[in-house]
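A protein chain is absent from this complex, but the other protein chains hold their places.
Per-chain numbering from 1; labels A, B and C assigned in written order.
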Amino acid sequence: MPAMNLVQAIQSALDFKLADDERVLVFGEDVGHEGGVFRVTQGLQATHGERRVFDTPLSESVIMGAGLGMAVAGLRPVLEIQFCGFIYPAMNQLVTHVARMRNRTRGVFTVPMTIRLPYGGGIQALELHSESMEAMLAHIPGLKVVIPSTPYDAKGLLISAIECEDPVLFMEPKKVYRAFRQEVPAEAYRIPLGKANRVQEGTRITLVAYGAMMRVARQAVDLAAKDGLSVELIDLRSIYPMDTETVLDSVRKTGRLAILHEGPMSFGVAAELIARVNEEALMSLEAPPRRICGFDTIMPLPMGEQHYMPTPERVLFELLQLHSFPE
Amino acid sequence: MPAMNLVQAIQSALDFKLADDERVLVFGEDVGHEGGVFRVTQGLQATHGERRVFDTPLSESVIMGAGLGMAVAGLRPVLEIQFCGFIYPAMNQLVTHVARMRNRTRGVFTVPMTIRLPYGGGIQALELHSESMEAMLAHIPGLKVVIPSTPYDAKGLLISAIECEDPVLFMEPKKVYRAFRQEVPAEAYRIPLGKANRVQEGTRITLVAYGAMMRVARQAVDLAAKDGLSVELIDLRSIYPMDTETVLDSVRKTGRLAILHEGPMSFGVAAELIARVNEEALMSLEAPPRRICGFDTIMPLPMGEQHYMPTPERVLFELLQLHSFPE
Amino acid sequence: MLTSFDPLKGKRLQLLDEAGRLVKGKFPPLLEGEALVAAYRHMLRARVADDKALLFQRQKRIHTLPVNRGQEACAVGSALALGQDDWLVQSYRELGGLLVRGATIRNHLLYFKGSEWGSVHPGHPRILPLSVPIGSQITHAAGIAHAIRYQGGQEVVLAHFGDGATSQGDFHEGINWASVFKCPVIFFCNNNHYAISLPRHKQTASATIAQKAIAYGIPGLQIDGNDLLAVHAATRAAAEHARTEGPVLIEAFTYRMGPHTTADDPSIYRSAEEEAEWQPRDPLIRVRRLLESQGLWDDAREEAFRAEAAAETDQAMREVDELGETPVDEIFAWQYADRPRELARQQADYEAFLKWKEAR
Partner (left out) sequence: MLTSFDPLKGKRLQLLDEAGRLVKGKFPPLLEGEALVAAYRHMLRARVADDKALLFQRQKRIHTLPVNRGQEACAVGSALALGQDDWLVQSYRELGGLLVRGATIRNHLLYFKGSEWGSVHPGHPRILPLSVPIGSQITHAAGIAHAIRYQGGQEVVLAHFGDGATSQGDFHEGINWASVFKCPVIFFCNNNHYAISLPRHKQTASATIAQKAIAYGIPGLQIDGNDLLAVHAATRAAAEHARTEGPVLIEAFTYRMGPHTTADDPSIYRSAEEEAEWQPRDPLIRVRRLLESQGLWDDAREEAFRAEAAAETDQAMREVDELGETPVDEIFAWQYADRPRELARQQADYEAFLKWKEAR
């Protein structure tokens, strides 16, 4: 099996679907000739031609709206919004059309479209190049939102996303793009949308994370182990639908829950997960769940970013607090 | 004291601030000559002139962006987005500029701007005329989000919003516009942003609601009382900042929490409140909090709307379930 | 035709004048004889259905709906220029065009009573559901047309929108996209002079909407939107151009004779004189005059057809009156192809409530 980083794994999924299905088109700002500002689509235009893989004008609303039009006309657009911070100009199309078309037309018109969305911080980037707004997107009825944390998951989830009959936001953790390699099958495989992954067993605390925060979580779990604290780690992978069962199973065992994400705390993914655990396993909770999140502020510019982005140490601190409740 | 409905109370606040402060401008689609599609701004142009109260082209993004420009230049814009479902074209301006300007410029440029946003369902309206997306808006760092439920609150909160040094989303429950009258002082008064209102004491359950759902909540509380169930009712009034203390005080007393809102359940306001109550009063909870919300679907057209909108009976059902836990 | 109309010259294409006389010139009308009669019937059918719908709304049998009166030539003339496989991307004031394409009056009423099934047209002709967010559908037209080009098809897309829509970013982005990729779209602006209460001259400072085409390097022309023949001829020419060269912008100069919607009161923002001025320009009158002058139509036929359309509309309303509320399951069933656990759970909770309520 070839070793791939996240960029290569995504590329491999796109390459497969382009070859596999004539209805698949890949487009967005700079994704064609240049291969994207992160080179995720590099080489795809050369292989599949300019009709299949192309650059668009600098206008996110029509990228989204034209994508919808193509989908309605029978294609399977895979579009890129260059950064999560630039999804907002496309928000109207996303909420009022992409997410609604199937229901409004009782299935006559559907939108099997994938929106690739590089997201997340910790890369000392310019303003609006580091946001994590998955909670906002997951609140929109009609969308699915998935976030891989590894090359292996990315390939399998992206193929599933492109084959999904509904619009899927596929959020790519930029911080992971070239962070590490992993063995990834050269051939196609699928990972179902909506399934979490229990990546490490533990007994005392359930830690839920996803995307780039999974690496932070793993390190924190290792640190905790050194302190003699056994933490079960779950990679949520899908924000909507959310695999509550896997989390519930774990919480019923550990009695303690921490959720880790980069996005602002208030009205974030952690809150939703806590609500669900309350609804189905309140009595298993031995301590208040802890949210380890970005603050309710904008992402500071690089000289302040290290405070905003959760670190393994900060996660460890929170895990220890959680463990020692009540004190 | 004159009796006013919600429309009149809002009008009265706008009229006061227009007279009181030359920096206040009121604008939006159809708000000038016509007085708005709900006639909320009726008469204001006649009183204060076309320079102060005016119609704009049909383009929400520049309404928001020009508003920001005016604010930065020293004015206090009060703009209207005609319906909550039409905020999305303005989303980019809202998130990337309006909410960020103070922090980005360390206070050199600020955005003391009020965004009036009629919201909510139950009025058998056209598509996208019934949404309640306050959770999405409250997740944006840098904004304040308030929702009055009565004419009295509306006037006091709106004056505070216009005088606030930061951008405030002032969401107006359309369903309440002309639903009832209340005594409202003719003169100006302020209700602080960020404070909830305990409107009815009770002992067994804490019910939190806001906006148009307050009327539903009141009716449900009455129904429950008939069934011998004493419910404490809190009007949240402000979604961000959120007055968690008032809710905590109540939950510590009742041990049971239900939250009622129209917006989609997942990643909604109820989840956030549950997370906060978990963090500070988990051990007071005697039963899983219940979310009584809109579904994770688009608002059905009128022939299905009654299913989507929580009714007093549905709230009662949920309260009884909550009360009888564990069963 | 497209190139002979410089949008900066202030010309406006007219083939049939207000008196119902053919304008002499280089463009012979494309609609004649029985085809013209058929076109007139479409307009009249839309007019009758529209008038009745307004009435039904007053009777609370349906909810708020937009009113079409005055814009029938735009909707019908343009839709008649489409082939069977072409796409119609509507705004919400093109009832006549929908009927041309095979949509039913029943569905029109059903939609505005409040059922999603109102957007499901028999045989699924290529009609997008109406678009509420102003201007947003313009980008969809660009995307559908992009797909057509990609698939090597010969179809075109007709996209309707109002004068107000031209202020939206999506107008700009959608036309720009279509121009860059030479997508086969006819961008058809129904300039009815108002966006709810805002008059056209406060919407934009350009003398015409047609001239906005220059910003995209595409042809733009202004036509008399109350002239069925001009609308039809211009759309036909535009479709031809779209298929081979790329998009065209048409500004149809027309007037909304009724209120914006049944919830609107136009007397607040426009004068009775202005409304009276447009009365004789009613798009139906002049076609009828032409047909009558050619012996193709008369009072008896008018009466008979009106009665027929009225009966059809009444019957449709009665059918729709019968329909009950949307079944609970449908609310959850159509959001996704599968049913996420979130929805299943919410549905189960809600159904438990319904059961409890029934039992109480």
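Convention: a residue touches a chain if its C-beta (ideal position, glycine included) is under 8 Å from a C-beta of that chain, and two chains touch if they have at least 3 such contacts.
Here the structure is a predicted model, which means the values were calculated and not measured.
The chain that is not displayed touches the following shown chains in the complete assembly: A, B, C.
Checked against the full complex, the one of B:Gly36, B:Gly142, B:Gly156 or B:Gly202 touching the unshown chain is B:Gly142.
For the options C:Ser179, C:Gln222 or C:Thr313, the residue in contact with the chain missing from this view is C:Ser179. When the full complex is taken into account, the listed residue touching the unshown chain is C:Ser167, out of C:Gln90, C:Ser115 or C:Ser167.
Residue in contact with the omitted chain (choice from C:Arg12, C:His160, C:Lys212 or C:Arg288): C:Lys212. Although one chain is hidden here, its contacts on subunit A can still be listed: residues 29-30, 33-35, 37, 55, 57-59, 61, 85-86, 88-89, 124-129, 265-266, 295-298, 300-308, 313-314, 317-318. Subunit B residues in contact with the hidden partner, per the touch definition given at the top, are 25, 51, 56-57, 59, 61-62, 64-75, 77, 89, 92-93, 96-97, 101-110, 141-142, 144, 164-166, 194, 240-242, 244-245. Seen from subunit C, the chain kept out of the figure touches residues 8, 167-173, 176, 179-180, 182, 202-207, 211-212, 214-218, 246.
Definition applied: only the chains that are shown with their structure count from here on.
Among the remaining chains, the Cα-based centre furthest from that of subunit B is the centre of C.
Relative to the whole-protein C-alpha centroid, the nearest chain centroid is that of B.
Averaging Cα coordinates per chain places subunit A and subunit B 30 Å apart.
With centres set at the average Cα position, the gap from subunit B to subunit C is 35 Å. Note: centroid distance subunit A to subunit C, computed from Cα atoms, is 40 Å.
Residue positions 61, 85, 88-89, 127-128, 266, 295-298 of subunit B each touch two or more of the other chains. Listed for subunit C are residues 116, 132-133, 169-170, 330, 335, 340, 342, each touching two or more other chains.
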